[in-house]
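The complex appears here minus one protein chain, its other protein chains still in place.
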Amino acid sequence: MKLAVCIKRVPDMEGRFKIAASGTGIDEAGLKYDMSDFDGYAAEVAIQITEKAGAGEVTVISLGPDVVQETLRKALSMGAHRAVQLKHDAPVSDGFAVATALAAELKDGGYDLILCGRMAVDTQNRSTGVFIAELLGLPIITAISQLSVDGGVVKARRELEGAYELIECPLPAVVTIDEGIARARYPSLKGIMAAKKKPLDVKPAQLGAITYQLEKMELPAERAAGRIVGEGKDAVPELVRLLKEEAKVL
Amino acid sequence: MTASNGLFALIVAVAAGFFAYNVQRLVGFLRIGRLDDSRWDHVPRRLFNLITIGIFQRKIFRDAIAGPMHAAIFWGFCVLTVGTGEFIARGIMPGFTLAHFMPMWVYRFYQNNQDLWGALVIAAVAFALFRRLTHRVKRLQGAETHANDPLLILSWIGALMVTMFLAEAFEMVAFPEHATPFYRPLSFAFANLVSFVPHDAAAVIRSASWWSHGLLVLGFLNYLPYSKHLHVVASLPNVYLSNTSGPGQAGVMKYMDLEADVEQFGAKDVEHLSWKSLMDGFACTECGRCTAVCPANITGKMLSPRKIIVNVRERLEQRAPELLMADGRGQRVETTLLDGFITEQELWACTTCRACVQECPVSIDHVSVILEMRRNLVLGESRFPEEVTPAFESMEQRGSPWAFDPGDRGKWSDGMNIPTMAELAARGETADILYFVGCMGSFDDRAKKTTVAFAKIMQAAGVNFAILGREEKCNGDPARRMGNEYLYQMLAKENVETLARYNVRTIVTACPHCMHQLGNEYPQFGGNYDVIHHSTFIEHLMAQGRVPLRHDLHEAVSTFTYHDSCYLGRYNQIYDAPRQTLKRALPVVNLVEMPRSGDRGLCCGAGGGRMWMEESEGKRINAERADEALATGAQAVAVACPFCMTMLHDSISSRSESVKVYDIAEVVAERLG
Partner (left out) sequence: MTNILAFSETRLGELRRAGLETVTAARRVADATGGQVHAVLAGGPGIAQHAAKLAAHGADVVLVLEHDAFANYNPEALTAVLAARLGSGYRAAFFAASALGHDLVARVAARMKLAYASDVTEFAFSADSVAVAHPGYTNKIVQRFVLKANPALISLRAGAVLPAENAKAGAVEALAPVGDPTATRVKVTLTEKAAGGKIDLGEAPVIIAGGRGLKEAANFKLVEDLAAAFGNAAVGATRAVTDDGWRPHSDQIGQTGRLVSPDLYVACGISGAIQHLAGMRTSKTIVAINKDKEAPIFKAADYGIVGDVMDVLPALTEAVKQARAGA
């Protein structure tokens, strides 16, 4: 089976972000980058499929400047077989434009299954996978938490709010991966060494038209400093009031 | 020379030949291991170890009962072996005597000793057999032990002694003119008891005993290579070849060249271990002192350091013939040391506290086997408890095993007027001392109190120091101890670079793990600093009278107990400084010791990366330690390590409302005048 995984390089989400002077990006100074979480799960799922079958090939594809090669190498060190960088230096926030470039690369690859993360954890747009499927004319199942591929049929489970669905579709297909399906493995040093020798092709990205433009980034209102509401159970009514009116979680 | 002499000579030749064959066979086994572990340096130091640990049995005496017993047998053996040499020579060449090679009075003195030590050995062997058969000594039990072997060996030694006495006594009966009552008082007394035996019968008994003794000696020699009692032969060389690095260096993990084009990282099987680790397997006699002090084993986990070493030997004896028979005649067993003998679960249970290494009477290093095997698990196979992944990822991404914002690292110092190295450099200034705070001290709210306390003490003493703030990274110890050398080297190199940028020479830290890394392991990456733990540093400042203390405070507690950190104590031999610091700060307070303290201190359970792993097997180690601390009746527990702090705080607070845990710096800072 031939599998493709689309991955995105994103900054580490644990730090506090600062907005860059341009106002449309984050200040990248001191940030570390890694594969978007859901894309990591997708790569893991694809690698596990080939490992289990003892056959098949996983291609990882990422769009971006040359630094994405580092992220592609990480996927290779996890066990992907080859990588493609669609080179494009400026940041793109339009999912359709990105999907156009990815679909152009995927179109003639003869892939049975294309996997993406459910969303990129930076832009949180959730559009790329679905657009790729539409552009390629393939069926798609989004945000799945379980997957099996058997006899040319994909069977999947999707978590809903307080419920779940079982879904199936024929191959070739596109799926987007939610959490809970597999944790991205921690690459072994052996894997890292092997990845250095695996093929990584660089091609120009053929982006689609941009119709969704990021105008501005802002930091949400600072979290107010914590406070002691009171002592003992007498403080409960005030706490409930704050949860309701201030935090709006009740 | 008679026919009997000839026969004996032939038997000796065969026995010696067979023994020599086995020695070269086993040395050949060691050569399948990694040979890049030279032990031919430090000759005086090695001789010193050989004499103190080997000859004088220094570590053996750490057990008050087994110690004298073993020493009696060992010293008896040393003395009697000379006599055995004479015995064999005389068996081949009648009339041979050592008396020809020394003054007669020395020879007589020696004979005297032969008699005396023979008796002591018999007594010790009898006691040992009695102890084994009647008291099920806990440390001598275990599935990995060879339960019958020691009984056989003890009986064998006993028989050697008895036949020696029989031969001697009946010689006196058969040939009264040979009797030397004054020089062999015990044999002579025995001879008197059996003097009713007719001379010719006595001569027969003497001859039978003589032959029995001779055959038992040669048999014993040749049984050893097939028994755990190879220990008898391998121990002294093992002590001589043991790790001779000085204080702080003994626990250093070996550097790994990650750029080397090799297939194997760390150890999956015996051939990936150092030849010295393989030799440890030959030296081990399964006494179980290591396992008896292992915090994991004590609290019911599967790990037993003795089993690790026994497994190494077992697998070596299986694997070495396979590798050495290049033509494939050896029968291959499809297994490896990992999984086939030692499970992942055992390897991850180790806290790297080095109590086992400390205790081993023949200087076996169990921890290095465990750590090499962890390296294979992580670097080679990416196999480790899944809860460790966030710690690895976070160290890589954020330079701390916990996912905190690196920008918050220096936040504890807000309002304290403590400069960072970068701020000083921007002003063209520098500081005498760098305070390397560490991740716990920077991010854990409990440990931050220690951090602040130590900083206040230094400020009060007028120390010119600075911190790195957000430029500081985890020292990498958790990664290295968990086998992730790749991640460790990344962090170590980054820190070395940062420290070089500010030309740092002297570092203080309140974390023993930071101290050990920066001081002892960073030289592998060109980082050479004078690293001082806060216990030593505060003690030093107090001794100089630089810490203004109030002594008019009413002390809420009257007894303290101090818990030793493994990386401070066993790794760096710092036992006194924290205790002295407490005594200086609390002159009226009584310091009580736990039964397991100093170099016998019990680990808190956090070392070796255990801090980031689940502990669901058996009792929790910190609970075991808390019970011990509370049993002293102390009203407060002092620690000198942020990991010990969190482990003990956690377990003590759930057992006692009143007993609190303090870092020694907090105790001092509280009393600053």
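A and B label the chains in the order they appear, each numbered from 1.
As a working rule, contacts are C-beta pairs under 8 Å (C-beta built on N, C-alpha and C of every residue); 3 or more make two chains touch, one makes a residue touch a chain.
Small disclaimer: the values here were computed from a predicted structure and weren't measured.
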Report summary line: Among displayed chains, the one left out touches A, B
Query raised in the report: Of the residues B:Asp200, B:Glu334, B:Asp445 or B:Asp552, which one touches the chain left out of the display?
Result: B:Asp445
Query raised in the report: Which residue among A:Gly110, A:Gly151 or A:Pro220 touches the omitted chain?
Result: A:Pro220
Query raised in the report: Taking the entire complex into account, which one of A:Asp108, A:Asp150 or A:Glu231 touches the absent chain?
Result: A:Glu231
Report task. Have a look at A:Thr59, A:Gln85, A:Thr123 or A:Ser188 and name the one touching the chain we're not showing. Result -> A:Thr123
Report task. Spell out the interface residues on chain B facing the chain that's missing from view. Result -> 387, 390-391, 401-404, 440, 443-447, 611-616, 620, 646, 649-650, 653-654
**Report entry** Absent-chain interface as seen on chain A, which is shown
**Finding:** 11, 13, 16-17, 19, 26, 93-96, 119, 121-127, 129-131, 133-135, 139-143, 158-170, 173, 179-180, 211-220, 223-224, 226-233, 235-237, 239-240, 242-244, 247-250
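Everything below uses one rule, namely that only the chains that are shown with their structure count from here on.
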Query raised in the report: What residues on chain A touch chain B, complex-wise?
Result: 12, 14-16, 30, 32, 34, 183, 185-192
Query raised in the report: What part of chain B is in contact with chain A in the complex they form?
Result: 258, 263, 265, 378-382, 384, 386, 389, 392-394, 396-398, 403-407, 470, 485-486
